[in-house]
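Okay, so here's the structure we're looking at.
With one protein chain withheld, the remaining protein chains of the complex are depicted in position.
Up next is chain A:
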């Protein structure tokens, strides 16, 4: 046997050997070729045949209906039970003199982060008061104040269970994963059906939505308690309860507070979004109303309230979390007395002087009308430019990707029709490029990638044969993550196809894919620039912080103003939201390349560009891929919100289902998005892991 091996070993270099992965890809290519040529006439290869779909949505709808029957009373009771504390909170916050509320907020901000945040908070309060948004703002805060403790308590409980019991942990992680990826509107629907309509339902939805970050941070924080600390506690003779409350819980405190910060922000974002279902006069509802009535001046002004509030809440809670890492400075009882006396004095003052209690309407001033006029003038002046930008993006970028060059190239958009000669030329160029990659670089992966992109561009995401698309995704998943991931990819796509969402999914996919490509190209470049230049980094940071802090919903307003309803508007909104991760991760990755390696390559005489190209970027690859992953997740979550400004596909299906309270359809579309998100997440993580291993760390 060994003789035979040696003989083979010597002969091997003479032959061209095919890697098994290459064989798979050749099969995939042949399948696509067959689908698009020989099978070209078969309609079943392009649109997933209707006859094959299963009534999954109906099943889910029926199942939920069956569940609701006996349990609805219980859920409605929860709704009823929460109504009282909500009205109480609304009464307290709405009834308290504005001076007191403002003073408390400013004091909290000062305690959390110092004078600058306190000043900012005072300015925000002034804006809210003068703008006349006090009452809706207090209603929103009341909702946040009610939903946050619920989310924190449930999340903490889940986190503790997950930390304690390995068996439960797995289930909890899957649940959290689903909650993070199923779009918000999608699970508003079952909540709506279970709990009924009204403001309390929005609070319940927000509380459930925000459980995830708290549970995650609880598990993380408890797992991070150093073993020595826990053992020291045990050796000190702690009982189990003492060990938890006196050792583990305080040691995990900072991480728990980070969880509280994220939970508050999630609650806040969701309370705003829940305006879509709830009828309370809160600030989210104000924004939605103005958007529906196309009052952009009012929309901008009230959207700004949300953005500013988000920043104040985030910085204050984050400040408390960060402060807990340093030794606690306890307030002396004298300071506390002074504060209490000052607040009491303010209260008396507000009682004596009504202007300090309820902010007088004469003092408010809204530039909304002026803003509106100005915006109209702006649109009139630059409308042509806007339309030109929008149309060229639609004709040259979006349509080709969606319906393919073959349909998009028309006299209307492009000024000519595709002739057979042009088509032949297109494929000739693609084939030559792929051939060149294969022959001169020996890069068969690049060759297949070129052909694949050419195929997608030619037919568009909605035009390619679905068996081919399935094969490509499954093969990719198999290649980066092994057989299990391949199987998961097949199962996910089977769910999407058989539930009848294939067409919608491809519509959504093109929009997301385009947004992600733009984000990665622009964001990646900005990230590299920021990594190389401290000034750029310093300028970008507050912008990124703001984009990340303010609820997604608010981002829609300015874009909607400029470009009206449509997919282009959605695209821009998605890009605005999803551009943050690539900038952050690329900058982080490039900056954190080990200085020794950079120094060594500089010593070898590399130019700055060469260092970037050959050293920094390759070494930052794992981080960049994690950034790509976050970008995709962000794009998918924004896609769901962007349904408000008119998109086609899964997100729109959810939105429509929401308006009809159709649980089955909504959940099917929501799960489809969740599956796409999970699949891309798993694939990119697997890929990033490989890159990391290749770098040997």
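Assume contacts are C-beta pairs under 8 Å (C-beta built on N, C-alpha and C of every residue); 3 or more make two chains touch, one makes a residue touch a chain; residues count from 1.
Please note the rule applied: contacts and distances are computed from a predicted model.
K.L.:
Would you mind picking the UniProt name of the chain not drawn here, from "CoB--CoM heterodisulfide reductase", "Cytochrome c oxidase polypeptide I", "Quaternary amine transport ATP-binding protein" or "Molybdopterin-dependent oxidoreductase"?
P.N.:
Record says "Quaternary amine transport ATP-binding protein".
K.L.:
Give the residue, chosen from A:27, A:174, A:232 or A:521, that touches the chain omitted from the document.
P.N.:
Of these options, the touching residue for the absent chain is A:232.
K.L.:
Which of A:53, A:72 or A:242 sits in contact with the chain that's absent?
P.N.:
A:242
K.L.:
Quickly run down the residues of chain A that touch the omitted chain.
P.N.:
226-240, 242, 246-247, 250-251, 253, 327-328
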